[in-house]
Each structure stands twice: as C-alpha cells, then as structure tokens.
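As you look at this complex, bear in mind that one protein chain is not there, while each of the others sits in place.
As written, the chains take the letters A, B and C, and residue 1 is the first residue of each chain.
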Amino acid sequence: MSLFTPRRVGHMSPGGSAITYLLLIVWAAFVIFPIYWLVITSFKSVNDVNSGPVFLPFIDFQPSLHAWRDLLIEDWADTSRSYINSIIIALASTALSVLIGSMAAYALARVTYAPRLSTVLAFVLCMAAVLVATMAYGVDWRLAGAVAVALFVLMVRGLGNRIAGRLGNGDILFWMISQRILAPVVVVVPIYMMFQSVGLLDTHIAIILTYAVINLPIVVWLMYDFFASIPRDLEESAQLDGATMFTVFREVVLPLSKPGLAATTLLVMILAWNEYLLALFLSTADAQTMPILVAAMNAGERGILWWTMSAVIVVMILPVLALAVVLQRFISKGILVGAVKG
Amino acid sequence: MATAKRIEIREMDKHYGAFHAVKSLSLTVEPGEFLVLLGPSGCGKSTALRMIAGLEEITGGQVLLGDRDVTHVLPKYRDIAMVFQSYALYPHKTVAENIGFPLKIAGKTKAEQDAAVADAAAQVQLGELLGRYPRELSGGQRQRVALARAIIRRPAAFLMDEPLSNLDAKLRGFMRAELKRMQKDLGVTTIYVTHDQIEAMTLAHRVAIMRDGVLQQLGTPKEVYRDPANMFVAGFMGSPPMNFVAGNATGAGVKVGDRALSLEGVRVREGTHVSVGFRPEDAELAAPDDTADLVAEVFIAEMTGDETLVTLTAPDGGHIIVRAPPDIEIEDGARVGLRIDPAKRYYFETDSGKRLRADD
Amino acid sequence: MAADLSPSPTGAAQASASLPARSRGERLNEWLDRNARHIFLWPAVVLILVFSIFPLVASLVIAFSRIRLSGGGFQVRFVGWRNFDKQLFGSEQFHFLGTFGPLSLMGWVFGLAVTAGVIWWIAAYLRAGPTFIGTLGRLFPWGLVLGLGWLLSYTALSGRPFGTLLTTYFYVLVGCAIQFVIGMGLAYLCSRAIRGRNFFRVLFFLPLMITPIGIGYTFRMLADTSKGPFSPLWQAAGLGDFSWATDPWAARMFIIIADSWQWIPFVFIMLLAAFENVPRDYSEAASMDGASEWQIFREITWPQIMPVAATVMLIRVIEAFKIVDLPNIMTSGGPGIATESMSLHALFAWRSLDLGQSSAVAYLLLFVTVVTCVSFFNLVVLRRVRS
Partner (left out) sequence: MRHFKTPLAAGLLATSMLAAPFAQADGHYNGVTVEILTRPGPVIAGRLAERGEEFREMTGANIVVNEVPFAEIFQKLLTDWATGTNSIDVGVFASGWGVELVNGGLVENLDPYIAADDQIDIDDIAPYFREFNQKIGGSTYLITVDGDFQMLYYRRDVLEAAGLEPPRTWEDYLEVAAAVHGQDMNGDGEADYGSCIFKKRNAQSYFAIGSVAASFNQTQGTGEGFWFDQETMEPRINNAGWAEAFRLYKATGEYGPPDELNHDIGDTRALVTSGRCALAIDWGDIGPLSIDEGGEAIRDKMGAIIMPGSRRVVDPASGELTDCNDSLCPHAVDGINYAPFAAFGGWAGAINASSDDQVKQAAYDFLSYMNQAAQSNIDVTIGWTGYNPYRNSQLDDTSNWVQAGFSEDFAQNYLGAIKESLNHPNMASDIRIPGAQQYTGVVLDRELARFLADEITAEQALANIEEAWEEITEDFGRDEQAQMYRLGLGITN
C-alpha cells in the first residue's frame, strides 16, 4: 500500500481540485474550532468567559494564566496525581489487553478449539446458581462456590453424554467480541462489589484490570484478522526450525504485525485514557484519573470552571496527540487489515 | 552434522472430515536419497510432505525417522528442515538473521551463529547480500536464502515443497542443477514435492507418483518413464507427454478408426476398450497410405529449433504430438500417415487405466 | 491450524526418551510448549469470565430483584418480571417506550408501510428457500423492525413524545448514517491526489482523542446562546430567543453533532485506508473506458471498500448504542426526556439507587443491541463479504 508515496498529482480537473480543497478546509475548520475555543478559553479570565464571547487573544481580550496557575501550581498535587494515575492506568491496561488479546487472537487464528457445548452450559448454570444462592439467599460464597464446583463436575459428566454438540473457534471469537456490546452500566455494580470484597477499590489494579477487559474484544477483533492474514509458511518454517509457539509468536508473528499492533494499541489507549464512567465508580481519591478531574471542574451550583476545565482537557490531549503523531504512519495501514474481513 | 537418516512411512492416512486426502501411503526413503513426490495439484503430495514434517496431524499410520517413531512428535523435535514454495522468509529479518534463525532458536551463541551463517551463505553464494532484507532480493536470491536456512542446521532430512515453482523458466533450470549438486554434496535425505515432471526426472533418485491420494508408482526416473505402471503415470511423464489413441480390441488388434494396431502379444478379450500409447519420439510421419498405422490430420506444426513438434488430430478426436525433423515442410490440415514403433507401444485398459503387458 | 500442537502422551514420552536428561527449566519449557494452546487462550477467557460474564449474570439476577443497600450489605428480594413489566407496561412505559394514545393518520400510513415492507421482506426470504435456523434467526429482526415502526407511529408520528428506546435508535441510525456519509466523503476526498494529506489525516483524527465528557462540556460551551462563540450570530439572525435546549429535535441533533464530531474521525481513518488499498488499475482502466467519476466510484471503488465499510459501521453501531457521556453532560437528558439514551436511563435509575430498574433497562439495551448488531452482521456484512 503506497500510503506515503505521493500520488501522481494533476489527476483532477482544476475545478474538482478546488472543490476538494474547499471541502477539506471547511471540515478542518469544523474540527479545529472547538479545539481552538478550548485552548483560548483556558487563557480567559472569569469575566471574559461569563460576559459574552471573545475570540482573539491580545486583540479582544487579554490572556490570563490564572486557570493554568490553578491547575499547575495551586492544585499541582491533585493534578499531578491524576495525571500520573491516568498514565499508569492507560499504559498498563493497554499493555495487558494488547498482550492477552493478541495471544488469544493468535490462538484462535491458528489452533482449533472445540469446547463441548455441555461444559459451557454447565458452567453458566452453575455460575447462575452460585449468584442466586449468595445474593438472594445469603449463602456464604465459599460454600456456594464449593458446591458449584462439585455440581459442575457432575453436570459435565452427565450432560456430556447427552449433548454431543461442540463449539468452534468462530463461536469463541464471537463470544469474545460480543463482550464489547455490554454497556458499562450493566456490569459496573457487580464489578464494584467484586473489587470491594477483595479490598481493591480505589487502586490502580482494579481500574487496570477492568479497562483491560473492556478493551479486550477490540484487540481480539482487530488482531484476529491481522494474524490470519500472515502467511502460515513463516510460522511453520519457524516451527520446523525448533521454535515453540511462544517463540513463533514473539519472533515471527508480533514483528510482522507491527502496524496492526500500533493501530490497536493507539485505539485501546485512547479509549482507556478517556474512559469516565468506570473510573468514577472504581476510584475515590488515590486512583482518580483525568476524566474525573474534568468532571470535577463542574462545581455544581458555582457553575462550571470553564477556564480550568479547558486547561485540563488541553493537558489531556497532549500525550495522546504525541502518541498519535508517532504512530500515525501505522494508523491507516494497521487498522485496515483487521477490518477488511470483519 | 547429523547423519542422513532413513525416512519410513507406513500406511499413512489423512482425512479431512469426509475427504480422504492421503490413502494408506507407504514408502521408504533411504539415507541420502533424493525422492521426488510427483503428481498434479490436489493429489495429496503436499499433505503427505506436511505430515512428514509434522505440520499436519496424521490420521492413521506411522512416520519413522531413522529408527525413531516421530508420528506424534512436534515438528521442532523432528530434526527436519523444510523449504517452502513461498520460501517463508521473515520479511522483518535480514538475510543473515533469516539464515541464522534456526541456530538462534537452538540457543547458539552469536559467534557460532555468525560463523555458520557465513558458511551456509558461502555454499549458496550469498555472501555479499547478508545485510539485505528479503524484499530487496530477486526471486533466485530468495530461493538461496531459503536453502541456506535449511542447510545451516545440518538436519537429518530436507523437505521441499515446490521450491522452484515461483521462478522463471530459465532460472528454474539453473537452480535445479544447483539444488541437485548441493544435495549430493550434503548427502541429506531429501523429499521433494513437485507437479513438474521435468524437475522430477532431473532431480530424483526415485520418483513417487501420486494421484488422488494414492501412490501410483515408485521407481527411478528411467523406470517410471520407460515402464509406467498405468496410463496415468504414462501420461504424466515426459514432455510432451505420451500420446494415447483409444480403440476396441478385435481379433486383428486394436481397431482405431479404419485401422487396426497390432497387440504385439498382449492378450485381451475382444470388445475391451483399449488405449494404445506411444511417445512423440517413437512415431514418425509417413504418407497416408495403407502402410501407415494411423491416418490423421495436421492440426499445427511448431518449430522449436532442433525439431518440429507436429500436432495431429487423431481419428478419435484426440490430439497426437509427434517429433519431426526441424526442416520438415508440412501444411495445416494435410492428411498424414503415422508409423509407430511396435516395440515401443504401450497398451492400457481405457476404463481403468491399467497397463496391459505382453506376458500377462 | 489443523495441526494439533499438543503431542499425545505416547509421542511426548518417546520424544523425551530420545533426548538427554534435562534440567528443571527445560522441563518447564517443554510443559509450557506442550500446553501453549491453552496458555495462549485461557488468560483472555478467564478475564472475560470474571469481569464480564460474572457481572453480566449477577446483573441478570439484579434485574429480577429489588436491591436495597443498607447497613450490613444488601437486601435482595426477587420480584420476577416486575422491573421489566414496569418499563414495558407500567409507570415507566412512557419513559422507555413513549406515551401511547390514538393513532394519527400519518401513524397509520407509516405503520402500515412498515408492515408491508416487513411482509415483503418475509415473502422474499421465503421464496429464496428458507431454512429452519435462518427463519428462526430472522424472526428477531422482523419483529424488531415491526415493533419499532409501530412504536414510532404511535408516538412521534401521532404527536406524542417517545421514550429512551427510540431516542437511542435515533442516535444510532441517524448518527451513524451522518458519520458514515461524511466520514466516507472525507476519506474519498483525502484519498485523491492532494497535497498535505498527512496533515489532514492527523488533523481529522484529533477529535477521537478527546475524552467524551470533555467533548460534552466543550460543545455545551460552544452552543451557549449567551456566552458561546455563536451567540452574536444567533442574535444577528434574530434567533436570540430560540434555544436548541428547549426543542427536543434540536437538542437531539445537537448531541448527534457532538457525537459525529468525535466519531467521524474513526470512520474517516478506516475508510481512508480502505480507499487507499483499492488498486488504481481498475479505476484507471475504467476511466479509459470513459466512465465518469461517479460511475467509477459506484461500480469499482464501492464494491471493494464495502466489506471494510460494513465492519466499520458495525463497530460504530455497537459503540453508538452505548452513548451516555454526551447527553449526560450536554443536556442531562432534557428537555424532558428528549435526549435520554437507554444507557443514560439506566444510569439515572442507578443514581437513584434503583438497581433493579437500572439492570432491567440495561438488559433491554443489551437485547436490542444484540438483535440489531447480529442482524446487521448476518444480513449485511456476511452477505456482502460472501458475494
């Protein structure tokens, strides 16, 4: 794909070309204006914001650094903590979901699995039984768990003979990808209780794990087709040369998937960096992330601190922007292959 | 260097669901032997090779490498090197890294790797290209890299899956010779899969011809060429391949059109459909008179340099190719006679393809 | 890969027999190697089971009960279908489905048109040779289209407000359509021979990087009719007394504009890659044959980007069903309940500690999302890819 080799120019009529540029510039303005407004708002004084619009720094208003001073000096402890939290959480959860997700995607692309339908059914039934018993009837979860494991073993034996059906890789893949359909609000309360019961609320680990899981489907989805498109010969050759599945994955598959990995990583990282709802539930103070800080700038009955909020948003964009510029040459190329076959 | 090992396949089977891809294949490759698995595409030869490599699960039967049963051993433990049709070069590694990869996997030191890479590269004349990436190489050079990667480990056996098919004709001939020479020098047991009978003829110590998953014939190139086991093998070997004319057995011989070809001692029940086969070099053009064994119409004549290939339309509607001297003058559509060397005729049951022999 | 990577016990035994004695590390390596197929897959499976399936089942239990948080934990009481009953037929019906009443003429016309369309669809399928599974699977989309069509007839088309279900579909269908058309248009323009493509590419990608709640606040700031940048324009246009925030459709469109601002980049970047991947030969050949640009696009380019486009839209649709941050920040679901999506509906219920209702709404959302997405996947993506 010749993304970066310039195309032959002069393919279009001058009129067509002018319209093309006009449309692109109009859209560019539409994209830029809100961002421009954010940036200048972060330099406006309270009065400049509240008393009607002003547009041009130094011309119709005098820029003020008060919002930035609040954010970076007075509340530095808070800002820096949220910022570091966000960075740790975004990096770790992205690394985790990309690693685990691409391993699963690779396995699904290359190994044949055939889980028994009966086992899956038994598992779901047992889990539902445990939940009903513990939540509705107050049975101790350890007891319920132990009974369920025993029940599960029995059911696997019993059902296994009656239900012969097996699932395939396609089913596993669909199951994994379909997890993305879940709206966070469906699962957030049980997740909260789960972390609460192991004492991990308001820790990085809780948010990292949760983000890793919600982004896992995207990684599996995009990377599956990427891996499937790699010629098998390469992997088989390495196998014959003595490489294990791990070595093949590390030495052959991952290096060949760089564009896809880069694009997937970028996408997943953006999602983790910007997530709000789950972070709100799972953090109180120590693990608070940047989007919560944005929301905190809505001071309720004191109105929204537009100036500081704008500064926070601007500060949030910067690292992602840097990452995107670094990875931009992979974005199109990488995202595509995964998407082609859907 | 691992000593060359014998490869033995016992009643190897492969099913893909209902499809029976390889049917009870048994053969033995002696240490140092160059065996070619030959057949049209879809005949199961590649599947058989991949089962030997361990890349495909074996449905039934056994594979022995030396004295060891490797039927269920992971590929990495089989000590086999394989060259793929696509060469399977790692695009993200340089030539040197590609060649040295098996040693890197084996945990050899960098110095050992470098020495071995230099050695292997020298054997395939790649010395000056070590720093390049595969995409910067020509087809022939890539082929050499793949070979070098295969030999660097000194494996007990080579498996090659149509390694030359991606090269142009000229290069293919050249590489074929090199390959043969290299195999001889290294003395490694080699199984080579191809659909090209010329490669098979020129490279092999023995050729195994497969069709629909079944081994048709196993023998030296000369044997399979001169003494094909059935009509399929006969028709597959040679370029141009053997000609067949179909007819019915009568008391006077095989009746083809208005002529009858003698059966030369072959006994067959009257009325049987019999095909008579002969190679293009074993017939000559003659006048379309009564002495001719067959009369046919010239379809086209092609001068190739040292000879002219004349294609005829036979009485049964099929084509017959005959080698003729280069200076022959002949017009399309002319009726010509054909005289076939009686000692070099082959008889087959048309329906089963079975060879009919004089001593049967 | 058809090859089973794990050797059978006998094979492994033989393999080890022929090798010299090995250290513990080597044995671990071999164990890892032999179990690689499980080690690759299971971490993902376990994570999803623990963090996705377990909460999902737990939520299902909650959806059928009433939960009260109080000293010492929760009080859970099973209430059967009551939570769903309330949403579909009870006091929350107006909120989820909409307000019902007599059908208007337009409602009749539209409802009957939809019914006719679905009947035609059924007939077309039955003529084409139905299978049992195929028919069963299609019952869902048929029912969904029919249900949504009549719901629209009974509510908006009869002059009554509709609930969060149709609002969500409005965001999904209209929002995604807008994003698709503009995203594709931009990608098409950018794929042409123009200067500064990399500049446009990075620039157009920008909005995707901003946190959705940030976008919500930013657009609220932009659309403020007294302090926002466009307020002078409003005043000048004599619209000083009009506010998007008081008109249901204007408010919904406004949310779609913000949503589109964020997500068009995604559609754009994927389709740009698709356009650039279309070999030039075909279109050059076609242009020599005298085809117009539109003909080239329709006959050559479009069929080739169709699979990517379908997948991109599937991803978009899945995400669009979950829209919550933007309406929450920009309008809090107002005016009335006009901009409230199902996800926001569930969030509000959750905020008032009504966990049962919250889970019930969330499950209804899950149901319509799955039916819509699976239908879209089977009927559009797969069919196109196959053909």
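The rule we apply is simple: a residue touches a chain if its C-beta (ideal position, glycine included) is under 8 Å from a C-beta of that chain, and two chains touch if they have at least 3 such contacts.
Small disclaimer: the values here were computed from a predicted structure and weren't measured.
Participant: Shown chains touched by the missing chain?
Facilitator: Touch partners of the hidden chain, whole complex considered, are A, C.
Participant: Which of C:W350, C:Y363 or C:F377 sits in contact with the chain that's absent?
Facilitator: C:W350
Participant: Would you mind spotting which of C:G107, C:P141, C:P248 or C:P307 touches the chain that isn't drawn?
Facilitator: Residue touching the chain left out of view: C:P248.
Participant: So which bits of chain C touch the chain we can't see?
Facilitator: 66, 69-74, 86, 91, 94-95, 99, 161, 220, 224-227, 240-246, 248, 331-338, 348-354
Participant: With the missing chain put back, which residues of chain A would touch it? List them for me.
Facilitator: Residues in contact with the chain left out: 46-47, 50-52, 70, 74-75, 77-78, 81, 192-193, 196, 201-202, 280, 284-285, 292, 295-305.
In this section, only the chains that are shown with their structure count from here on.
Participant: Could you find the chain whose CA centre sits the greatest distance from that of chain A?
Facilitator: B
Participant: Please report how many Å separate the Cα centroid of chain A from that of chain C, as a whole number.
Facilitator: Inter-chain centre distance comes to 16 Å.
Participant: Where in chain C do residues touch two or more other chains at once?
Facilitator: Expected reply: 2, 4-5, 33.
Participant: When you check chain B against every other chain, which residues touch at least two of them?
Facilitator: In chain B, the residues touching two or more other chains are 54-55, 74-75, 77.
Participant: Taking the touch rule as given, give the residues of chain A at its contact with chain B in the complex, in rising order.
Facilitator: Where chain A meets chain B, its residues are 231, 233-234, 236-244, 247, 251-252, 255-256, 258.
Participant: Show me the residue ranges of chain B that touch chain A in the complex, using the header's touch definition.
Facilitator: 50, 53-55, 74-78, 80-82, 84-92, 101-102, 105-106, 149, 153
Participant: Can you list the residues on chain C that touch chain A in the complex?
Facilitator: That would be residues 1-2, 4-5, 29, 32-33, 36-37, 39-41, 43-45, 47-48, 50-62, 65, 74, 76-78, 182, 185-186, 189-190, 192-195, 198, 200-215, 217-219, 221-222, 226-232, 261, 269-270, 272-274, 276-277, 293, 307-308, 310-312, 314-315, 318, 321-322, 324-325, 342-343, 346-347, 350, 355, 358-359, 362-363, 365-366, 369-370, 373, 377, 381, 385 of chain C.
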